[in-house]
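Only one protein chain is missing; all other protein chains are in place.
The letters A and B name the chains in turn, as written, and every chain counts its residues from 1.
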Amino acid sequence: MKIKRKFLAIITLLALVQTFSFSAANKEDAATDTKEITVITHRTDLVDNLFQEYVKEFNKKYPDIKVNFEAITDYEGEIKIRMNTEQYGDVLSIPKENFPVSDYPDFFIPLGSKTEMEAKYEFISDTEYNGNIYGISTVGNAQGVLYNKEVFKKAGITKMPSTPDEFLNALATIKEKTDAIPFYTNYAAGWTLGGQWEAQAPNLAGDPKWSNYTVPHEDTPWAEGKPYYVMAKLLWDMVSMDLIEDDPTTTDWEACKGMIAKGEIATMLLGSWSIIQMQQAAETLGIDPGVIGYMPFPYTNKDGNMYANVGSDYQLGINIHSKAKNSARLWVDWFTNESGFAQHESGIPALKGSKYPSALIAFQDLGVKFFQNEPSPADEVGLLDEIDAEAEVGRWSENYRMRIVEAAIGNRNETFQDIMTDLNTKWTKARKTLGVK
Amino acid sequence: MKIHSRILSFLKYLSVITGSLIATVPILVVFIASFKSDSEFLDTNALKLPENFLNFKNYITAFIDGRMMIGFINTTLILVISLTGAILIGTMVAYVISRFDFKFKKVILAAFLLATLIPGVTTQVATFQIVESLGLFNTRLAAIILYLGTDIIAIYIFIQFMEGISISLDEAAMLEGASYIRIYGTIILPLVKPAIVTVMIIKGISIYNDFYIPFLYMPKKSLQVVSTSLFKFIGPYGSNWEIISAAIIIAIIPTLIIFLFLQKYIYNGFTAGSVK
Partner (left out) sequence: MKNLNYSAQRRILIICFLFVPIVLLCTFSFLPLGNMIYYSTLKWNGLSKHKVFIGFANYARLFSDSEYFSVFKVSLYYLAGSVIQLALALFFATILSFKIRGKNLFKGILFFPYLLNGVAIAFIFLFYFKGNGTLDSFLKFFGLEGLIQYWLKDVRWVNISMVFTSIWRYMGFNFIVFLGAIQSIDSQIFEAADIDGANKWHKFIYIILPSIKNILELNLILSVSGAISAFEIPYVMMGGSNGTRTFVIQTVQTAFVNGKLGLASAMAVVLLVIVLFVTIIQKIYFKHNGGNEL
């Protein structure tokens, strides 16, 4: 009996300790703005080199602000755990997955009104809620296909493929005439079959309203002829026609960079951010970085045009609990307007009127039309992600595309049509559960 | 010698040698990779020997850019404190359980087992809130206290050893008027030394290699530990495997030395040196 009582006492004590420390933490207030900020980033590869140079530049202008970095490897997972408390730095990349804009006001300070920010920056509608903007884009990416120019020349391909069939033909020619792997899936890395593919889908629709106005209101986005279907079919065909690497399960993301530079890989489907990395790999190997080419997704719309969707990478936001909001704002503005980060990433800067990077100027020369997605109507903010989560499809995750690869190899007892039907069924059901018109 | 026992002896050696080969071959890949330059690494087969075994560039990069020195200092601090604590806690619980009969004894032991069975991945959100509310976020204490926690394996190992210690030793001491705490400190603790070493090694290694807790609970740069320095070279868009390989080897060296140094304590067995 005694022990039991003691046990209860311990639990009570524990609860007391906790309430006490809770209230203690709350008592600290943000009366004075400190001059030291912590920036949380997912770029573990840049915190110790490029970002340190940025800090030096920044300190020339604002000598008394100290900037610290915390880099997170599993960004989406960890930052969300931390955001359940107040401990998520001063400046941070706003997580993207399953985090609707409607929740932004609980976590970030508004950076300005829509009208005022719109005049100055690209991609701001992504973080707009009730007329306020909560984040500024670090860099915008265009979506297309990486290729090795030498391999294409060797295979005798002179015209850029502009339909999935032309693309498959080109890959078949490459397989026949060269030793290169026609298309490298990067299956093992996982993420390479996730967002990299999903972000291309609007290219096929060629419609700024497709993502947020069409998809949430249709029952079968994977029906024949629709953008998701066409992309999935291309992936299926490449795998079943043996136009990919011999063993997708042992692909190596690090090695693929050198392989495409050397012409061992002909094509890969990745956003424009990847161009610089392939070029750097080429330089390391003593190869002219000019062999790396970037072409639009091979699909010609009904109007006869090819499109390239341009979307924002992570946006920077400021923690609503920050004790250094002013200093944090100075960093965000400096990073956006003066750091030159977007150029470094061969992407599109958020600051309006900046120059496009050279790889994308080549896109423009081909007559490719760039466009940005229109944000959801105010009463449907977050709806698309909600349906996606309910359906457990995971448009931005790699799961269903990995499943296509596995089935096309013959590792699953399902046909291409089975998978499409299953995705459509899940989508229809989720829309019904949520009562979406 | 009989044929029969010769065959047995042959099989005995064959099995340990096969086991040893399987255990070591995969690690050779890392060792080889650690001496390659980055273009050589991208360009050559993983089993091909490096051009230059004296190429310590990766080691230097790993050690300096990975700030492994800070890592070693923090890791040492965390290890010393949490291991001392874990061993004290483990032996205390084991002593009470193996020597006394009391109510709830089984319940307590079951509670420790239950805690080990909880799939930790999904409780992280709650655990983080608790650590933060205790004001431990971004302090070494966060890692220390989490490592201190429950460890049923350690408790069982201690119980196993304590049951091997004859009760008559305790009784003799009690006749001389020694208190229980004295018996624990001067008789039991010294006799379970081999078990302490086993626990230190097992628990020490899992703490040393863990990167989840330091990453989540102490992301501040100055609090970096050895295991997280590997991640300095793993980026979302780029990883330097040859440098990571060097970092892995650097990280293994101290564990290996400590292991080799301590192994005789494990293997000697405690009966050899104890009071009989």
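In this text, a contact is a pair of C-beta atoms (placed from the backbone, for glycine too) under 8 Å apart; a residue touches a chain by one contact, two chains touch by 3 or more.
Owing to the predicted nature of the structure, the values given are computational and were not obtained by experimental measurement.
J.: Which of B:I81, B:L169 or B:I234 touches the chain that is not shown?
T.: Reading the full complex, the residue touching the unseen chain is B:I234.
J.: Looking at the whole complex, which of B:I78, B:L141, B:I187 or B:I244 touches the chain that is not displayed?
T.: Selected residue, touching the omitted chain: B:I244.
J.: Among the options B:I3, B:L54 or B:I181, which residue touches the chain absent from this view?
T.: Selected residue, touching the omitted chain: B:I181.
J.: In the whole complex, what residues of chain A lie against the chain that is missing from view?
T.: Interface residues of chain A facing the absent chain: 2-3, 6-7, 10-11, 14, 76-77, 80, 83-84, 95, 97-100, 103, 106, 187-188, 190, 246-250, 252, 385, 389, 392, 394, 397-399, 402, 406, 409, 411-412.
J.: Spell out, residue by residue, where the missing chain touches chain B.
T.: 12-13, 15-16, 19-20, 22-27, 29-30, 45-47, 89, 92-93, 95-96, 100, 102, 106, 108-109, 111-119, 121-123, 125-127, 129-130, 145-146, 148-150, 152-153, 156-157, 159-161, 164, 174, 177, 179-182, 194-195, 198, 201-202, 205, 208-211, 227, 230-231, 234, 241, 244-245, 248, 251-252, 255-256, 259-260, 263-264, 266-272
Note that only the chains that are shown with their structure count from here on.
J.: Determine the centre-to-centre distance between chain A and chain B, using the mean Cα coordinates as centres, and give it in whole Å.
T.: 38
J.: Per the contact definition, I'd like the list of chain A residues that touch chain B in the complex.
T.: 3-4, 7, 17-18, 21-22, 24-25, 40, 42-46, 48, 68-75, 78, 81-82, 84-87, 253-255, 257-258, 273-274, 277, 281, 284-286
J.: Can you list the residues on chain B that touch chain A in the complex?
T.: 38-39, 42-43, 65, 102-104, 124-125, 128-130, 132-135, 137-138, 215-216, 219-221, 231-239, 241
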